[in-house]
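Our next item is subunit A:
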Amino acid sequence: MFAVRIHGRGGQGVVTAAELLSLAAFTEGLEAQAFPSFGSERMGAPVVAFCRIDTEPIRLREPITEPDALVIQDPTLLHHVEVFGGLREDGCVLINSTRSIEQLGLSELTERHRPQRLASVPASELARTRLGRPIPNAALLGALAAQTGIVSLAALTSAINDRFTGATAQGNAAAATDGFLHIEEPAHA
Partner candidate 1 sequence: MRRQLEGSQAVAQTVARCRPQVVSAYPITPQTHIVEGISRLVRSGKLTGCEFVNVESEFAACSVAIGASAAGARTYTATASQGLLYMAEALFNASGLGLPIVMTVANRALGAPINIWNDHSDAMALRDCGWIQLYAADNQEAVDLHVQAYRIAEELSLPVMVCMDGFVLTHAFEPLEVPTQEQVDAFLPVFEPRQLLDPDEPMTIGAMVGPEAFTEVRYLAHAKHIHALDTITQTAEDFRERFGRASGGLLESHHTAEAETVVVALGSVLGTVVEVVDELREQGVSIGALAVKSYRPFPAQELSLALRAAKRVVVLERALAVGAGGIVSADVRNALWQHPIDVHTVIAGLGGRAITRKSLRTLLDSAAGGTLGELEFLDLRREIVERQLQPIEAGERPGPHAESILRELGAVRAEPV
Partner candidate 2 sequence: MSKQDGRFYQTGTFAVGGRLLQEDQRAVQSDPGRSNAITMGHRACQGCGEALGARYALDAALRATDGRLIAANATGCLEVFSTPFPESSWQLPWIHSLFANAPAVASGVAAALRAKGRENIRVVGQGGDGGTVDIGLACLSGMFERGDDVLYICYDNQGYMNTGVQRSAATPPAARTATTEPLGFHPGNSFGQGKSAPLIAMAHEIPYVATATVADLRDLEAKVTRAMGFHGPRYLHVLVPCPLGWGSATAETILIARLAKESGLFPVFEAVDGRITSVACIRRQVPVSEYLRRQKRFAHLFDGEGRPDVVERLQALAERNIERFALTAPAEAGEEHTDVDIGLLDPLAVSERGPA
């Protein structure tokens, strides 16, 4: 079982991110379950979404309290919400920011976690370039694919094309690839 928790704000595609990840995993022949931390439909409110991926059918329905990977779509949440709660020692963290983990004041994390498992990705900027809108979810999922290998970039692209059409699909797929390369080949990013 691989458990991902995604933090962000309403309107950033947090729930969609969890769904896309589950769809990508499903495309890979895995069992996957995505669900939001449910609330009213409001823009800007903190939102959490979850995704479980496994080789066996998933029966659990509790929220993910001990994630294997954390995706933080909005760095302003770092100071308001307990985003790191329950993160496993070998867990991965991805933060949407143009600043480094150290610059974000998270050096404490680098002491507990292996540095390659902590990364920041300028996902909003990548999305702005590719999509014209700062919706960071696809770029972050691309980065997550590179960082964890839980799904392939191809599966993720397929999920994006399944969910979106036209320019939105193309833009999101390109942003996902950018995010993937940002981790996979940091020198070129």
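The candidates were selected such that all candidates are chains of the complex that A comes from, given by their letters.
One rule holds in what follows: contacts are C-beta pairs under 8 Å (C-beta built on N, C-alpha and C of every residue); 3 or more make two chains touch, one makes a residue touch a chain; residues count from 1.
What you are looking at is a predicted structure, and each value in this text was computed from that prediction instead of being measured.
Here subunit A appears alone, and the candidate among 1 or 2 that touches it in the complex is 1. Those residues of subunit A whose C-beta lies close enough to touch candidate 1 in the complex are 15, 18-19, 22-23, 26-27, 31-36, 38-40, 58-63, 65.
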